[in-house]
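Removed from the display is one protein chain of the complex; every other protein chain stays in position.
Each chain gets a letter, A and B, in the order it is written, and its residues are counted from 1.
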Amino acid sequence: MQEGFIKEGFTQESLLDETHLKEQKQMESDLNSDTSHQSSVDYLMNWFRKRSIFVLAYGTGCGAIEMPPTFTSRYDAERLGIRGAATPRQADVIIVSGYCSYKTLRRIIRTYEQMSNPKYVLALGSCTINGGMYWDSYNTIKKLEEYLPVDMYVNGCMPRPESILEGFIALQKEIAEGKASSWQKYEENYEFYRKNQEAVLGSKVAPAYDADWYLYDGGL
Amino acid sequence: MIIFDLLGMLLTAYFVGFLYYGLYRNITARFQRRIGPTVLQSFFDSIKFFSKDESTSHGWMFYLGPVIMTTGAVMTLFFIPFFYESESFRGLSQYGNLFVVLYLIMLGPLGNAMGVGVSGSPFAAMGITRGLTRMFAMELPFYIAVIALMSINHSADIATIAANQTTINAFAYPLLFIGALFSFIAMMGNSPFDVVGAPVEVYSGPAAEFSGKFLGLLMSQSSIMSFAKLVLMVNLFLGGAGGFIELLVKTFILFLFVIAFGSIYGRFKTPQSVDFLVKVPTAIAVAGLLLATLGGQ
Partner (left out) sequence: MRMFTIVISILTLYGVLDLSVAPASWHMDLAKIGLENIAIGVHATALSNFFALLVAMSFMIISITTYHYKLSKGFYFLLYLLTASLMLIVYSADYLLFFIGWEVMSITTYLLLSYTLTYKALVKYIIFAMASAMSLLAAIVILYSGAHSFLYADAHHAYTALSSTLQTVFVVLMLFALFVKLGMIGLHYWLVDSYSQSHDFFTPFLSAVISKMAVYALIVLLVQVIDIAALPNTWIVYTLALTGLMSSIIANFKALNEDSIKRVLAYSSIAQLGYIVTVLSFADGMSGALYHSLIHTLVKLLLFINVAGIIYMTSKSKFSELGGLIYRMPQSFVMLLIGIIVLAGMPPLAGFASKYLIYNTLLEHGNLLILSAMMFSSASAFLYIYKLIYGIYLGHPTSKKLESIQEVPLMFLIPQYLLSAILVIIGTFPGLLTGYFNTILVELGIKQLPQEGISVLATQNGSYNGFIVIAAFMVVFMLVLLILLSLRSKVKEAKDRFDIAYCGEVPNEGTHLHYGYSMGKELKRVGFIATILKNSSSHFYEYLSKQLFAFATFFRKIYSGNLSVNFNIAMIFLLVLLLWGLK
């Protein structure tokens, strides 16, 4: 991020009115707080998980064009411990990079369910927030939150590599504090997500492989 | 006590192997004009995988696949002596010889192939086929070079071959060394012979269905096996090692060469790599063998 962009005497705060200012201050304090409510084992585990992030090599939408520059020499995401993974079995993070047509949504859900916990979803672009450029399309979904639990949004259309890196850093902070638990949200609210998926995909919805396992509590 | 000996060898291989893989990512990054991750990154990756909450399995044979691969890697390590004239870090090498080690190198991948096959992923089976194909092609120049060394030293014992080198074999028999070096690059799984586990092209080949702790175990065995192969090459061609520092320096030089070679070249297809390995390095190794055995007599 370039410093000195905002001229002297022209702060961001003066652009915001009262309610938005309170929201902004709350968000900033949330981002800076360190609620250490975790046990030491969890703290250690989360420290390792934040230092090593495997991103699934899957570009789901037009936002994917900004992923290769992020991972290659110019912006080098590997300094943060982030590297690509080929299969969902090996990946921690799936990047939903832009709009999701119904066709892609089925594959994203199937892929997401094949990843192993703990897994995180990073949603790029405004299409995942409210439909973005395709807000009136017959073929895309408008709010990704109704179908998959999202850990971190990076807004923009499309977000530049610097923004994606900032998103990763924010995700790492959430992981370290133990707050990035979208996979648990998925397990607990599975009926809600499944209902939304079926409403949109109909009979072509992905098989419910992982649902039964959420009730399974043993194993090798 | 032999248990402490073996434990020391194992821990050395584990830590140094992981360190080398971290350095590998760092050095490759510098070749590509970027910074790259920290040197300890491989440790972080492996611990993250071991701390995953769940792993997917396809039955008991899938469970045993990585276990057999790790067992093969550890056993290969145990049968290679680290130092040529020392009682410590000799492992089980006095109970075996170079033939045993050459076959133990192939034990792990074959055991893993069982686990991979039972997962049912066709991409994984394709990866295994590529791996086996590459294996018989890359072993040919290596066998020729190794057999020449065994014949020159009249012994199949690794410690004897390492100790007999007044001038190190890489300079005394350069053609044999070059032939074996091509095979060694393929054995370490580096470009241009790395089509086996090509990440996106064949869905990472044999590692396609492994997740969580299985993948962590595969990464650990990979580092142990790489270190074992490096020590083997050092013993055979670079004069063995008298102490730890010498061992680390020599293995690192060899590893650096392999990394540098790999980051320059692209990837051969499987038939192309078989074609190349059976022609050029084999010819070089055969020339070296004829020179070494006929000239020496």
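Things worth noting here:
Please note the rule applied: a contact is a pair of C-beta atoms (placed from the backbone, for glycine too) under 8 Å apart; a residue touches a chain by one contact, two chains touch by 3 or more.
Quick caveat: nothing in here was measured; it's all calculated off a predicted structure.
The residue touching the chain not shown here, chosen from A:Arg79, A:Arg110 or A:Lys173, is A:Arg110.
Across B:Ile80, B:Ala148 or B:Leu238, the single residue that touches the chain missing here is B:Ala148.
When the full complex is taken into account, the listed residue touching the unshown chain is B:Ser57, out of B:Ser42, B:Ser57, B:Asn190 or B:Thr251. Seen across the whole complex, the unshown chain contacts chain A at 58, 87-89, 106-108, 110-111, 114, 116, 206-207, 209-210, 212-213, 216, 218-220. In the full complex, chain B touches the hidden chain at residues 50-59, 61, 63-64, 66-68, 70-71, 74-75, 78, 92, 95-97, 99-100, 102-104, 106-107, 110, 113-114, 117-122, 125-126, 128-129, 132-133, 135-136, 139-140, 143-144, 147-148, 150-151, 154-157, 203, 208-209, 212-214, 217, 270-271, 274-275, 278, 286, 289, 293.
One rule holds for everything that comes next: only the chains that are shown with their structure count from here on.
Residues of chain B that touch chain A in their complex: 25, 29, 32-38, 41, 44-45, 47-48, 51-57, 63, 199-200, 203-204, 207-212, 215. Chain A meets chain B in the complex at residues 45, 48-49, 51-52, 54, 57, 72-74, 76, 78-81, 83-87, 89-90, 92, 114-118, 220.
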